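Provided herewith is a single structure, encoded as structure tokens, for subsequent inquiry.
All protein chains of the complex are present and in place, except for one that has been dropped.
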Amino acid sequence: MIDILYFAWLRERIGTNREQVETQAATVADLVAELEARSEGHGLAFADKTSLRVALDQELADFAAPLSGVREVAFFPPMTGG
Amino acid sequence: MIDILYFAWLRERIGTNREQVETQAATVADLVAELEARSEGHGLAFADKTSLRVALDQELADFAAPLSGVREVAFFPPMTGG
Amino acid sequence: MRLVVQEAAFDLGAEANAFAAAVQGAGAVVTFTGLVRDNGGALDAMEIEHYPGMTERAIGAIMDEALGRWSLVDALVIHRFGVLKGGEPIMMVATAAPHRADAFAAAEYLMDYLKSRAPFWKKEIGAGGEDWVKAKEADEDALKRW
Partner (left out) sequence: MRLVVQEAAFDLGAEANAFAAAVQGAGAVVTFTGLVRDNGGALDAMEIEHYPGMTERAIGAIMDEALGRWSLVDALVIHRFGVLKGGEPIMMVATAAPHRADAFAAAEYLMDYLKSRAPFWKKEIGAGGEDWVKAKEADEDALKRW
């Protein structure tokens, strides 16, 4: 089981800020392919990959990163802090 | 009559912060040549021309600047504000 | 080095004074404060979401990097989340160094990284509705100079 977290408009489109999924996905890209099929909201949230950022166990990562050993995956739009 | 002002170590070497001089000097350089002959302290103060800055009526100027119409000439070392 | 992520407002002046009073051997203190722009009255509030845990970790890493790159005596980052009104301080950065070039560079570096690498998302709430603030290309480009 992996914890999936969503922030900002990804959270709004998906309708939840957190879900647990059972997955065999090897990489972030594989996981995204599984998640976007879960609901219309998920599809909408993941539609524009260029606006998508990911963190694995709270460290920024890219979509080719492997998921082995990862417990928390967060998806969000480009950050707008400061 | 022109007011001559001295600051920082020029003031200390000359021993006064202000003096009035009657001069026919056409430029700052001419005035410096007159002033450095006035006393040993003046000579010492004006010895190193590269460490000398000048302001004419409170505006920075260079040594070739003409003195006509100028009422206040200030000599000082490079500034160290901030 | 101090790092604070909080919902409550903070007092820029009190923080700046406390920071400056504590630094030993510093000749230069730079502060940056980000305020909620009211966009000529069009903005009612700004809501800031963040990723608890990762936020502290990301900002801590950015600060460590700054302390390693420049000759700093100290650094401070305060960043708020939640609902803020126009004119309110969103966040501040402070740096102290023996000389001004280091203090300025480190403060700009911290800001550039906080803008695009710390997990905060801003939403503008106004008469015309709600809008997530879009990341600016200029902010991403700003990272390339470091």
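Letters A, B and C mark the chains in the order given here, with residues in each chain numbered from 1 onward.
We take it that a residue touches a chain if its C-beta (ideal position, glycine included) is under 8 Å from a C-beta of that chain, and two chains touch if they have at least 3 such contacts.
Being a predicted model, the structure only gives us computed values, none of them experimental.
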Missing chain: touched chains present in the view: B, C
Residue of C:Ala16, C:Ala45 or C:Ile125 touching the missing chain in the full complex: C:Ala16
Contact footprint on subunit C, counting only the chain that is left out: 11-17, 20, 23, 25-38, 40, 89, 98, 100-101, 103-104, 107-108, 111, 142
Contact footprint on subunit B, counting only the chain that is left out: 5, 7-9, 11, 55, 58-60, 74, 76-82
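As a working rule, only the chains that are shown with their structure count from here on.
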Distance-maximising chain from subunit C - centres being C-alpha averages: B
Separation of mean Cα positions, subunit C and subunit A [Å, integer]: 26
Length of the line joining the C-alpha centres of subunit A and subunit B, rounded to whole Å: 71
